[in-house]
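For reference, the structure discussed in these notes is given below.
All protein chains but one are shown in place.
Up next is chain A:
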């Protein structure tokens, strides 16, 4: 049993396998994305079934298998799902976080420490429920895109690098564009919306809170368009995110 290995990770996705097993997709700290079989977890007698639910932050021991590794032991670090399921809008935002993380890590076993830390941070913020879930999601999406190499240009022009602030935003070009580079059909969001994008990317929450809430919807639209254009696919969970400005659900 010398080749057992241990890591901490976030459960991104679970799929049913056979009668009572599940395939668990985890984003781990040291081994990147890992897909592993958890045997018998769907039985009520399973000792670690409840720990391997989506959003769970767990300490796991794996046994390397022929095609998929097998989960042998699990310990909960943070049970984010327990508080997330208590609020539907934060739950949907957290689902979009997991799906994005899953899509951005194409290769299994390739370390993705920064993304792991970002996902953990986003889930912790969503579970704490102190900020609008929709804003936490947008901030996460922009930073996750930056880690993946598709950072949206929010200050300098995406084409020529001319320092901003600029007025036009073009999804295909990769962010804001200056008056000279501006392609036809670029969006012209309000100055507050663009300021909000900058603040979200850099985590300037005092600026975010000071900006009018009307800018949030437009900013979310731009972030979603940027994400889905550059990932070349639609996220299934994103249209289902409840974007309400309601502070905390009772």
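The rule is simple: contacts are C-beta pairs under 8 Å (C-beta built on N, C-alpha and C of every residue); 3 or more make two chains touch, one makes a residue touch a chain; residues count from 1.
Following the convention adopted for this analysis, contacts and distances are computed from a predicted model.
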| item | value |
| --- | --- |
| Name per UniProt, for the chain absent here [options: "Recombination protein RecR", "Cytochrome ubiquinol oxidase subunit I", "NADH-quinone oxidoreductase subunit J" or "Xanthine dehydrogenase YagT iron-sulfur-binding subunit"] | "Recombination protein RecR" |
| Candidates A:23, A:68, A:82 or A:211 - the one touching the absent chain | A:82 |
| Selected from A:55, A:116 or A:140 as touching the chain missing from the view | A:55 |
| Full-complex contact with the absent chain, from A:10, A:96 or A:224 | A:96 |
| Of A:47, A:114, A:217 or A:233, the residue in touch with the unshown chain | A:47 |
| Interface residues of chain A (partner: the chain not displayed) | 13, 18-19, 44-45, 47-51, 53-55, 76, 79, 81-82, 84-88, 91-92, 95-96, 98-99, 236-237, 239-241, 249 |
